[in-house]
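Some chains omitted; the rest stay in position.
Labels for the chains are A and B, by order of writing; each one numbers its residues from 1.
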């Protein structure tokens, strides 16, 4: 599973250069798509999510470089909220059966136009936002409909570095990668 | 690991068009086949199961499209019961050392005939039900005996989208997929 070089068309590069806000789906995008449930003695079940260390490093570096970030997800979990803090994710919208209202709320709060927003997703509920943003990205393991709606597909699968691929695309297209990698913190 | 296109013979397509109830095994079919056990200080162990987000999205969409769903499993867990609710799975039969009684109970409750039922499995205890239903499906990682008894084998492995493959097969064969994907909720 050698690391593939990131291929980017001039159109994608131009779109990426304008992005100021990176929005992401959670399950299957920022995680590997597994939803783990731990049975408890009282008959309830606790949820476990798996994030990727290289994704987290990328998101932290993005924040240092001034890129704003957010997630929109249909589920709710303390795991996601803790990870958002650790990865310096600014906006966290949970429990969103539909994603457009959260998306429009962030547009209003940030005052950005749609061409300045990127969205990364893997499944059908991501399509409505992907059709509006300036840069729509599918992770490598996205369903065919999402691949078809994307301007760019990440080389790596979700949970295996897909979000890191996105951060590198954005910061390199904006000429910021080289100057910020020395500021990476563990 | 590119997404393979789903190959379906005319016979499978015809069988799939008739299905009104989708039954599934749990471990190794709706999960990736790992049974996780967490040691507790009191000497007991809690069970953890791993479900797939795209499978869940597919099952929810299936319910919206009017397809009924159920699971039959030899194990018992709060994790499975929570996941069933989240994925809108109607029938949950746990602790079934043998699967035929649960199967026949659902036939009676739904009033469906066997040609209207599909069953997805991966291992030997799934064989008796698979030999009776109208559409018997093996996940890609099923044992050889189950592969041999199946009308169709999913492109993807269990826990990596196998159940989503099944839902798409059914809804596409019934001409419902295109009209329902816009109703997907996160």
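As a convention for this text, a residue touches a chain if its C-beta (ideal position, glycine included) is under 8 Å from a C-beta of that chain, and two chains touch if they have at least 3 such contacts.
In this text, all values refer to a predicted model and were calculated from it rather than measured experimentally.
Novice: Going from the 2 copies shown, figure out how many the entire complex holds in this file.
Specialist: Assembly-level count of identical protein chains is 4.
In this section, only the chains that are shown with their structure count from here on.
Novice: When the centre of a chain is set as the mean of its C-alpha atoms, what distance in Å lies between chain A and chain B?
Specialist: Spacing between the chain centres: roughly 29 Å.
Novice: Considering only the defined contacts, which chain A positions touch chain B in the complex?
Specialist: 25, 27-28, 31, 33-41, 43-45, 48, 72-75, 96-99, 122-127, 140-141, 143-145, 147, 157
Novice: Please name which positions on chain B make contact with chain A in the complex.
Specialist: Its residues touching chain A are 1, 3, 32, 36, 38, 44, 46-54, 56-57, 61, 77-83, 159, 164, 181, 184-186.
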